[in-house]
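Only one protein chain is missing; all other protein chains are in place.
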Amino acid sequence: MTETDPTVGIVMGSDSDWPVMQEAASALEVFDLSYEADVVSAHRMPQDMINYGSQAAERGLKVIIAGAGGAAHLPGMLAAVTPLPVIGVPVPLKHLDGMDSLLSIVQMPAGVPVATVAVGAARNAGLLAVRMLAMHNPELRERMVDFQADLRTQAQEKGERLRR
Amino acid sequence: MTETDPTVGIVMGSDSDWPVMQEAASALEVFDLSYEADVVSAHRMPQDMINYGSQAAERGLKVIIAGAGGAAHLPGMLAAVTPLPVIGVPVPLKHLDGMDSLLSIVQMPAGVPVATVAVGAARNAGLLAVRMLAMHNPELRERMVDFQADLRTQAQEKGERLRR
Amino acid sequence: MTETDPTVGIVMGSDSDWPVMQEAASALEVFDLSYEADVVSAHRMPQDMINYGSQAAERGLKVIIAGAGGAAHLPGMLAAVTPLPVIGVPVPLKHLDGMDSLLSIVQMPAGVPVATVAVGAARNAGLLAVRMLAMHNPELRERMVDFQADLRTQAQEKGERLRR
Amino acid sequence: MTETDPTVGIVMGSDSDWPVMQEAASALEVFDLSYEADVVSAHRMPQDMINYGSQAAERGLKVIIAGAGGAAHLPGMLAAVTPLPVIGVPVPLKHLDGMDSLLSIVQMPAGVPVATVAVGAARNAGLLAVRMLAMHNPELRERMVDFQADLRTQAQEKGERLRR
Amino acid sequence: MTETDPTVGIVMGSDSDWPVMQEAASALEVFDLSYEADVVSAHRMPQDMINYGSQAAERGLKVIIAGAGGAAHLPGMLAAVTPLPVIGVPVPLKHLDGMDSLLSIVQMPAGVPVATVAVGAARNAGLLAVRMLAMHNPELRERMVDFQADLRTQAQEKGERLRR
Amino acid sequence: MTETDPTVGIVMGSDSDWPVMQEAASALEVFDLSYEADVVSAHRMPQDMINYGSQAAERGLKVIIAGAGGAAHLPGMLAAVTPLPVIGVPVPLKHLDGMDSLLSIVQMPAGVPVATVAVGAARNAGLLAVRMLAMHNPELRERMVDFQADLRTQAQEKGERLRR
Amino acid sequence: MTETDPTVGIVMGSDSDWPVMQEAASALEVFDLSYEADVVSAHRMPQDMINYGSQAAERGLKVIIAGAGGAAHLPGMLAAVTPLPVIGVPVPLKHLDGMDSLLSIVQMPAGVPVATVAVGAARNAGLLAVRMLAMHNPELRERMVDFQADLRTQAQEKGERLRR
Partner (left out) sequence: MTETDPTVGIVMGSDSDWPVMQEAASALEVFDLSYEADVVSAHRMPQDMINYGSQAAERGLKVIIAGAGGAAHLPGMLAAVTPLPVIGVPVPLKHLDGMDSLLSIVQMPAGVPVATVAVGAARNAGLLAVRMLAMHNPELRERMVDFQADLRTQAQEKGERLRR
């Protein structure tokens, strides 16, 4: 976790989701963005979850990344109590390969959106948060442009090795 | 709605779910059970929803029937804040034929169960509530036995007409 | 198994389902509830299965928990012959990840409900039985409230460890 | 229905399945085979259903065709109580397009097979019964060979019209 | 393989399907029924496959059991060229868990049925063949009744062990 | 369309997607946010699409909303060439009910996220864009808070009507 | 149909598939390519189907386009008996929305490929045939380039109308 006031809240229903969700943290660290990570379970601590979401904006968070699996209610419930953008990460569980998690997160009713990423794609959740934060931060946007250029270079190098 | 104190709470995310959910009410009426029906949206009125669930038991409700569609969070969130049994009805929406509603309701994590019925099966939700209420009510159980006998008679009559 | 007259019947199609289904038993033991566990196969001993269901209520059972996989007919067939609430546990088999088990259990026709829980979620089946039994048992309901409070505490502690 | 003792039993959970299931009857009529049609609901008249299956062989039936939808238990339960071959027709219901019916019928456990045909394919169920009856009936087999030749002729004629 | 003229043909697209398909053979052996096993690939030896199917009846086979995976065309193509009943076994491949195999086999067009069993359920394919052969063989039917009674006994014994 | 420089780009593969996508525009209009709407087809005008995405940031756009159906490549391809956040709307086509659109949009590889909303949920795409724009705009965030309060009021009024 | 010797064979299992499949013919006509259309049913005229495929190359056909639905065996069986490329069109039937057709066509075993297009996408099947025929025909390839330029122009014009 970073020392300045966190900009991004990374939350999940259980610490068993952390191996998946820490990739979101890593992505934020690449861009030197501060974050906090916490267990906020929609089903096991519902009122705390409501409080977390309700206070997120005034606490200075700009984006929330929420990971959950199965009947994954955390991202959608947080989106219901905060005006901040909420990014949902469908965590795959033992059965159904994350399809239940994906549908439970993405199929939100009109009025309350969740920005959903791929099954298990916490790294992309982090990168999506960076893009949002870069909307009004030209320097950060420039770093995202560089990041994308690096992805290109890495892919090109892989191609070179394959062509040899 | 019935005049005595309601025993069953029938709630849904929007009044557009009522055409599906009123079948739950009809089933309860067959058994002269009192109920209340209300709109309690997990995403549009989250704190009210938490309050509804938290107070349900002390208000005298014995069972909650919750219908929701898409990323259907209402049944699971209510189950998180009440010790009462919660019956979830997956309401089919315009796309995906209720599969998203079903998985969002049934795939609850360990600790917080939702008693899920078939897609759109609000009548069965009502009948399941009756069975629960009949657990310690011999007379009501007897009526359920009679109800099942009636189902048999009706099916037999259909057979007779078909055999003719 | 407990010594007093069992309140809950836990049945399954084969003893190979026991590793999944014993979680239902464990959940009941947490609440000091008595249960019986048995193999009652819809397809291998159909008449015994009918008899089991038909006599369950008069034998003093209050709830039946039935686990089955694939073309899972046990929960629905028991629900057809008893007025008691039947909780169905979709047991995942080698193929299709429990989706066949889930649909075979939850998609019951109007008139005969099965209270379905998540794929493999026998623990939640047990907890759902507790909630049903607590409907008319204030002390048991209080214990469920405490149980839910414990879930909250555990989740909070996980959060603390993660925040460190 | 035919006047001689019926050879094939066509059963379904409700007379609402008859519009689908009568295609099985039509197929049998093409081959002048006798049948009976009846409503035998696994969930609404379980003991009658068990009796129907148990007595089918001694009553002289050679094959049972059973149609059912949703959590479709009728074909599998009949197969559990008769040594006759049981043909299952997955009847599509309002939701899920028959996928629940298909999986509930075809995914039977080891020991008790159901000969499953396509969703809504009652005509093929009838033709499958004919093939079974023709196994030891050279004349009937010859008629099936002729029937297949007719299918070829019709397909060829369709081709001719298309080529014009 | 048995010494008398085979009654059942067990065919598959590749010998890699044999570990699945030999369960069909084992089931037939339980009932002392003769069979032949062969590789008959719809896609690698199409004309031989047509020939196999076309000659099956005159060669004295009474039933064909065909296993195939993925775009599984073998059962349906054999059914197109023989008047015998064809039993299809959906063999699960590396991806999609047998769902492609199942749909490719069961969803046959009107006119040409395949008696489909569960994914990987070759044993049930064998038992279904036995039921068909028993239609006009009272002794064999009696053995199937005994077999079903044995299934019951085994299930009861499992229950006894569980109850201890 | 609005008169000031557009802040949000709403693009789609064909004008046949406009009936779905205009809900995104309506949502932006509720918040007096400027947008542009255009047809930018990944498959029919790939280089123009690349150019659109590459120039979006320097043209002053802050967010892109992209709707597409079937093998829906537009949102992901735009995300590959812009550092801006891209919101993807899975447009349902004639077959498969939008499941292909959803998976084609949401399952992006690590490095290039798309913020995916529900099948056909263009209104939520617009509201998600508002949330993103409100991250550094306290007044806009306040309006989102008010908007959410209005959702609550409307839901409560529906409840009142239902309770009557 | 065109007057010169046909270059492309368009075949389908039944003339009921023609409303879908004629889009393949229209696409070929755009490029002045000759074709023949015929009913060649894998299940109703298997030997004719084998003959059609076996003789296609020597008859001068260069590509075969085969449409089929449900357990769609026609494209794969033709691919088994011809060295020509076979393009498969999954025709959607009444149930399952073409998913069965798609999997039955695309999931071919190693050794025998079918070039599969989208559900119901006969027009694309025609265009794919054009691309194949253009591989060694510079003029035809140029026309495909022009065709793609036209697609771009049409999309741009749609954008213009939308921007107004």
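Residue numbering begins at 1 within each chain, and the chains themselves are lettered A, B, C, D, E, F and G in the order written.
Just so it is clear, a residue touches a chain if its C-beta (ideal position, glycine included) is under 8 Å from a C-beta of that chain, and two chains touch if they have at least 3 such contacts.
Worth saying up front: this structure is predicted, and the values here are computed from it rather than measured.
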(request) Tell me the shown chains the invisible chain touches, ordered by label. (result) A, E, F, G
(request) Go through chain G and note every residue touching the omitted chain. (result) 57, 62-63, 80, 83-85, 87, 102, 106-108, 110-119, 121, 123-125, 127-128, 131-136, 141, 144-145, 148, 151
(request) Name, in rising order, the residues on chain E that touch the hidden chain in the full complex. (result) 1, 13-15, 18, 36-41, 43-45, 48, 70-71, 94-97
(message) Suppose we count only contacts with the excluded chain; which residues of chain A make the list?
(response) 92, 97-99, 118-120, 148, 151-152, 154-156, 158-159, 161-163
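Convention: only the chains that are shown with their structure count from here on.
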(message) I'd like the Å distance between the centres of chain D and chain E, where a centre is the mean of that chain's Cα atoms.
(response) 18
(request) Find the geometric centre of each of chain A and chain D from their Cα atoms only, then give the gap between the two centres in Å, rounded to an integer. (result) 52
(request) Name the residues of chain A that each touch 2 or more other chains. (result) 13-14, 43-44, 70-71, 80, 96, 106-109, 111-112, 114
(message) Please classify the inter-chain touch graph. Allowed labels: line, ring, star, complete, other.
(response) other
(request) Write out all the pairs of touching chains, ordered by chain label. (result) A-B, A-C, A-F, B-C, B-D, B-F, C-D, C-E, D-E, D-G, E-G, F-G
